[in-house]
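Notes to accompany the following structure.
Only one protein chain is missing from this complex, and each of the others stays in its spot.
We just call them A, B and C in the order they show up, numbering each chain from 1.
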Amino acid sequence: MNFASDNIVGASPQVLDAIAAANTGALPSYGGDAITKRVEARFAEIFERDCAVFLVTTGTAANALAISALTPPYAACMTHEESHAIDDECGAPEFFGGGCKLVGVPGVGAKLSAEAIRTCIANEPGGVNHPPLRSLSLSQATECGMIHTLDEIRSIAETAHGHGMAVHMDGARFANALVSLGCTPAEMTWKAGVDCLSFGGTKNGCLMAEAVVFFDLQWAKDFIYRRKRAGQTVSKGRLISAQFDAYFAQDHWLYLARHANAMARALSDGLAALPGFRRAWPTQANEAFIILPGKVASALRSAGAMFHEWTDKSLPAGEAVADNEVLIRLVTSFQTTSEMIEAFLAIARSTSIQAK
Amino acid sequence: MNFASDNIVGASPQVLDAIAAANTGALPSYGGDAITKRVEARFAEIFERDCAVFLVTTGTAANALAISALTPPYAACMTHEESHAIDDECGAPEFFGGGCKLVGVPGVGAKLSAEAIRTCIANEPGGVNHPPLRSLSLSQATECGMIHTLDEIRSIAETAHGHGMAVHMDGARFANALVSLGCTPAEMTWKAGVDCLSFGGTKNGCLMAEAVVFFDLQWAKDFIYRRKRAGQTVSKGRLISAQFDAYFAQDHWLYLARHANAMARALSDGLAALPGFRRAWPTQANEAFIILPGKVASALRSAGAMFHEWTDKSLPAGEAVADNEVLIRLVTSFQTTSEMIEAFLAIARSTSIQAK
Amino acid sequence: MNFASDNIVGASPQVLDAIAAANTGALPSYGGDAITKRVEARFAEIFERDCAVFLVTTGTAANALAISALTPPYAACMTHEESHAIDDECGAPEFFGGGCKLVGVPGVGAKLSAEAIRTCIANEPGGVNHPPLRSLSLSQATECGMIHTLDEIRSIAETAHGHGMAVHMDGARFANALVSLGCTPAEMTWKAGVDCLSFGGTKNGCLMAEAVVFFDLQWAKDFIYRRKRAGQTVSKGRLISAQFDAYFAQDHWLYLARHANAMARALSDGLAALPGFRRAWPTQANEAFIILPGKVASALRSAGAMFHEWTDKSLPAGEAVADNEVLIRLVTSFQTTSEMIEAFLAIARSTSIQAK
Partner (left out) sequence: MNFASDNIVGASPQVLDAIAAANTGALPSYGGDAITKRVEARFAEIFERDCAVFLVTTGTAANALAISALTPPYAACMTHEESHAIDDECGAPEFFGGGCKLVGVPGVGAKLSAEAIRTCIANEPGGVNHPPLRSLSLSQATECGMIHTLDEIRSIAETAHGHGMAVHMDGARFANALVSLGCTPAEMTWKAGVDCLSFGGTKNGCLMAEAVVFFDLQWAKDFIYRRKRAGQTVSKGRLISAQFDAYFAQDHWLYLARHANAMARALSDGLAALPGFRRAWPTQANEAFIILPGKVASALRSAGAMFHEWTDKSLPAGEAVADNEVLIRLVTSFQTTSEMIEAFLAIARSTSIQAK
């Protein structure tokens, strides 16, 4: 009953097999191999347009490199005040960006909105004392497991572009968001105005496979140098490209994401039905955020369940975590089974009754 | 007959199997797993002392992170003028080091020497116009496939320490150097005065496994933050630790390195015996550097052999590459076979005779 | 009636004369001259202890250099969320600090407090995802013209030190704060726990004279290199040292500050007595922050008065700026005269009556 994160499991069997299959023989290093080239072409197919693809090793590196390409060192990148970039990467965007600033804006469920962006811009004093806003980063899904609709992304991107900001999407859970919306990758990105995407594979069935994808190719200029000097140009590049190769084959990635999302929904629905339990935010991807009695949470932990407590900073207006309650995050993955869900729900149910 | 590099092959079967074996089950992420902990303990055993070990993804990241820990941003790191750090990492040390400088010194076969260090220091004008020298990075083996003896390392480290410089060793080919010297890992590092080591696994049988090892623990303070913000804290850390686990088991790493070195020696000896061929530098690890007639090199290429031409900058005094000659680098790996060597030598022999 | 800032005027006659007097003859450059050495010694006298003094050209450079010396690039500096460092220096601390983060905490009147610091620390999630807090910067006087008492500084510094943070004081208006408290420079700094001070002269009668002063000499190590590579090592250093020379002579600096403070108090008292006017924060140094009817503010502007509107972010609980009101900042300087104050008050009075 480990719901601590979606990075606690290994790779899907298909992805693992692909690593093994790619292991034999001599191949050009540093991404010059045929598998990498095939994968780059696959990205173009999947996104229905020419795009520049750069494989990297971690999500933090993907975000920080992407933001550094969109944001001059003297400028600022706007993002949600709880985004991974601003709050969980130990200053990687500032480091890769040469000292650029991240400007946090509020929003329920860690979602950005055109309105919040406009308010932030209106409050900018202007003048030379503040770094100019040059980019925006939205997370899809968000840190609270929520999804921006296509309309919302469009409206965010339009507002950003209208103020001279390039648009980055942190897609660490891109697949989970995609199948949740039921749209195409193109629709969720460049067709809605996204210039650059951190495309995550690791949380959804790969062992370590991330990519920075540029739809607006002007931003991709010289990115190979940025990646190299960041120590992200992998010598035996096949390790990453082989994973993506299997990830995309026969829509494996969509299958994995659908499964994880379904598990999260089942868990969320089961818990929300219990007395004293409620959702902090709607469960839209592979994470359930639940407010529950503190005693029950402790009992679940005692019974071996693993999960993280979460911040209540972006709760909807009117919602609050009472003193005897806690807000927890439960993350499902491609490996989560109905049995795990059931086991967790069973304990929740019984301790919930006892706790009364 | 691909001798272009030792990163053109995949992982050894043992290493690959370990990745697969580590794939199942839920494990703490970000290096909190038992495999990582076991591997960290193995490093301590192998180096016969407490040391701080940080797994990372690439050799460039290992070097740049290590140098950034040893060198304040306003200071300089001395290294050979042809070292990988100064010449092949696209400015990664300067980037990770916040704009620190690398100062290159000359030396035959890309080797450093106490004398060259002293000369460089003596030529420093002093004063505030020059970044102070605070670290030194030597490569073992060097970019020219040579090995610093234990006496040489000791003398280099002593000189460096005497001038307030911390000592880093770039061990991208650590294992090849180690079995060449026939000493212990401790003897080649901290017992000789090395404070920090980039320990490479990728070139010697791993798919992607590097580590920064601090023997002087003061330098390791806060290094977890440096690694995180560099995008080098791998979420599914087992991917890297499992490789090292197998790498170290039953001296697998030493076996692989001995094989690669033996192959290089066989290749080097075979070639050096041919008329018009000679070694640019002695073959001490898994790379042979050969000066040969340009025509023969072309013929070898036409026959499908792959290798890189190399710079003659660090040739011994009196040695030179004539106009009709080229200097080439031939790298062997744990996968190189006697058959490959023989095939290459056969073509070299026959084209050599024709070329007369 | 220009109350826009204290940097709109030139230098005091004494300071100007000192520049002229220092102009003749050949002197060693880059701070090696006798005037600079004399001034450095004066700092030690004034602060009653050995200290390391580094003259620089701007307050932004002083703050950013000081913070970079106290804060490793992977770490964070805590400061008030409206401090000059976080809000008015276009990212200079992040730039000089190699990408370090600034963490803003709230507080009435832009003041820090031990409690706010403890709350911020308590909310830190810990772990490697957040840069560790390694320094704290408090402004004396604050951006809202308030003064931390000696007890408050002591308590802030103690709390900071207790959590491993070095303490920096932004003293752009150091003299105004000092004469307001009526204490000694030593009492307001190192005796209260301050490790490093940005000592400002420009706003209080110099043309351009700032200094970074280290009381804890360990932080001063290598600072000469930081200053040089920041382009802050002035070749004709006498330009700055001569100003400080005159600034300190016969307590000229204290005289200037007392005058500016008295002018601010007179202005503040005069305005606060008017109907519909009130102080946003107490007037403790050389800045008056007044909430007044918007119409009156407009009338004052029409009459030629110059001042800035200010943010209401750090108002005391219960205080607010109504829709028909504005919050303005009025800054006095050593050159402000009673006549200017009277002229401003006269218009305020008459427009205030008309506005009714």
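Miscellaneous remarks
Everything below uses one rule, namely that contacts are C-beta pairs under 8 Å (C-beta built on N, C-alpha and C of every residue); 3 or more make two chains touch, one makes a residue touch a chain.
Predicted model only: the values in this text are computed from it and were never measured.
Although it is not drawn, the missing chain touches A, B, C when the whole complex is taken into account. In the complete assembly, the contact with the undisplayed chain comes from B:Pro131, out of B:Gly10, B:Pro131, B:Gly231 or B:Pro293. Listed residues A:Gly10, A:Gly59, A:Gly98 or A:Gly171: the one in touch with the omitted chain is A:Gly98.
Of the candidate positions C:Leu150, C:Cys183, C:Leu207 or C:Ala303, contact with the hidden chain is made by C:Leu207. Checked against the full complex, the candidates C:Lys111, C:Arg238 or C:Arg329 give a single residue touching the omitted chain, namely C:Arg238.
Along subunit A, the points of touch with the absent chain fall at residues 30, 72-75, 98-99, 128-129, 131-132, 222, 224-226, 228-229, 233. Although one chain is not drawn, its touching partners on subunit C can still be listed: residues 2, 4-5, 7-11, 16, 19-20, 22-30, 56-62, 64-65, 89-92, 95-96, 202-203, 207-208, 225, 228-236, 238-239, 335.
Contacts to the hidden chain, counted on subunit B, fall at residues 73-74, 76, 87-91, 94-95, 97-101, 128-131.
In this text, only the chains that are shown with their structure count from here on.
Taking the mean Cα position of each chain as its centre, B sits at the greatest distance from subunit C.
Distance between chain centres (mean CA atoms), subunit A to subunit B: 35 Å. With centres taken as mean Cα positions, subunit C sits 51 Å from subunit B. Subunit C has its Cα centroid 42 Å from the Cα centroid of subunit A. Residues of subunit A found to touch two or more other chains are 89-91, 95.
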